[in-house]
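Take this structure first; my questions come after.
The other protein chains are all here in position, but one chain of the complex has been omitted.
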Amino acid sequence: MKVRGPFIGVIGAGSCSITVARLACEVGREIARNHAVLVCGGLGGVMAAAARGAKELGGYTVGILPGPNIAEANEYIDFPIATNMSHARNAIIVRTSQVLIAVAGGYGTLSEMALAMKIGKGVVALKPQFSVPGVRVASTPEEAVKEALALLDAVRQRTTQG
Amino acid sequence: MKVRGPFIGVIGAGSCSITVARLACEVGREIARNHAVLVCGGLGGVMAAAARGAKELGGYTVGILPGPNIAEANEYIDFPIATNMSHARNAIIVRTSQVLIAVAGGYGTLSEMALAMKIGKGVVALKPQFSVPGVRVASTPEEAVKEALALLDAVRQRTTQG
Amino acid sequence: MKVRGPFIGVIGAGSCSITVARLACEVGREIARNHAVLVCGGLGGVMAAAARGAKELGGYTVGILPGPNIAEANEYIDFPIATNMSHARNAIIVRTSQVLIAVAGGYGTLSEMALAMKIGKGVVALKPQFSVPGVRVASTPEEAVKEALALLDAVRQRTTQG
Partner (left out) sequence: MKVRGPFIGVIGAGSCSITVARLACEVGREIARNHAVLVCGGLGGVMAAAARGAKELGGYTVGILPGPNIAEANEYIDFPIATNMSHARNAIIVRTSQVLIAVAGGYGTLSEMALAMKIGKGVVALKPQFSVPGVRVASTPEEAVKEALALLDAVRQRTTQG
């Protein structure tokens, strides 16, 4: 039980509309339904909505926080990590996630998507604000998680064969 | 279920004697027996022994890794965090843990103990190689975990009253 | 002499065409001509070309490196900083620079541009590969540095008045 199923990162803004929160929540539910672990930034907005969705279906959630205190995590985070490194913690989210799903999001999310592409992680976007070449765009939460898992499988096959 | 019981850090060298590994394993078991989450550096030696002990009793384990890849975690880590920040990840271990237990250990462990004292985290040491003022020395794993939990309770009471 | 003139970050890929290197070199020269300090990632490509330009006119250069060793810096770096934090060092480049100039660049540069916008730093781009809302596009190195200095002045005036 070293790694409890895949680790899927969900990235997005710290505050968001109800529509975007609903999408994020559904992404979290799909992640848990597929027995994957949700990794996120541990704060509000998309991060809290996705973690809430994952907890509704009994999934595990990891929150990699920008601040010094684990109490800063939203109430749906099981395992808070206090980095105290502000935005530099984004690099840890990207490294720890085996594949990432971006839900809407502003400059911070764009920065994480670009970093993920830079280091070769797959990224799927739902309602992207910015177009990033190489990022797959999904039209529903179900499709986003399915696509993310397919990207992961492709990586695994390359690793096994190579 | 925001925080599944307290988060207890276990620090120590990446390779160690059988005697030290036995102590670390017993510390891990005591942590799980007390429904606490074990936080460690995710590699070998004391880290692997403590995580093994925690898993034997069904506890959860978090490994905050120095490298870029979660596959680097030892097999007893449930939630690996890939920081890719080498020794700077020690600061994340110290911040994330609410109290720390050092098992033997060399310069790296001394560095973490000192940082923990600097930022006001309690530290309990088993078989310390270095004497650090303010660090409590325990003589058995049971005593170390009991002492760590007592330090945590003291912090909580101060926080509640203050 | 606390801060020797403004600190201007130059970001771009670690390997680049001769055309892009010429632009980066000219950006470095303009930075030095304006008595500003060049901050960069300290490696090759755009970073080395810009640092070379700055040194040709006697400017100072700071290189914030991803690896553990200052010897990894290119030969035009006066003050190498060994972060050993891989891409997380990008956040340090963005924080340390008062304004940034992107020269061409791929996903890594896009990630830094987005982070800079996120935390409110001005960004000027030369030959951008990606379009980022809010980033000013300059057509020559002279214009890029002039624009960067104007953005800095605007920030200073807001700070002084506010």
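Labels A, B and C are assigned to the chains in the order they are written; within every chain, residues are numbered from 1.
One rule holds for everything that comes next: contacts are C-beta pairs under 8 Å (C-beta built on N, C-alpha and C of every residue); 3 or more make two chains touch, one makes a residue touch a chain.
Everything numeric here is computed off the predicted structure, so don't read it as measured data.
Engineer: Considering the entire assembly, which residues of chain C contact the chain that has been omitted?
Structural biologist: On the chain C side, contact with the omitted chain comes from 1-4, 7, 37, 55, 60, 62, 64, 68-70, 73-85, 91-92, 95-96, 98, 119.
Engineer: In the full complex, which residues of chain A touch the absent chain?
Structural biologist: 68, 84-88
Engineer: Mind pulling the chain B residues that touch the left-out chain?
Structural biologist: 85-88, 90-92, 106-108, 110-112, 114-115, 117-119, 130, 132-133
To be clear about the criterion, only the chains that are shown with their structure count from here on.
Engineer: Could you check if the interface between copies chain A and chain C is built from the same residues on both sides, meaning over half shared, or from different ones?
Structural biologist: Same-residue interface.
Engineer: Roughly how far is chain B from chain C, going centre to centre by Cα mean, in whole Å?
Structural biologist: 40
Engineer: So which stretches of chain B touch two or more other chains?
Structural biologist: Residue numbers touching two or more other chains: 68, 84-85.
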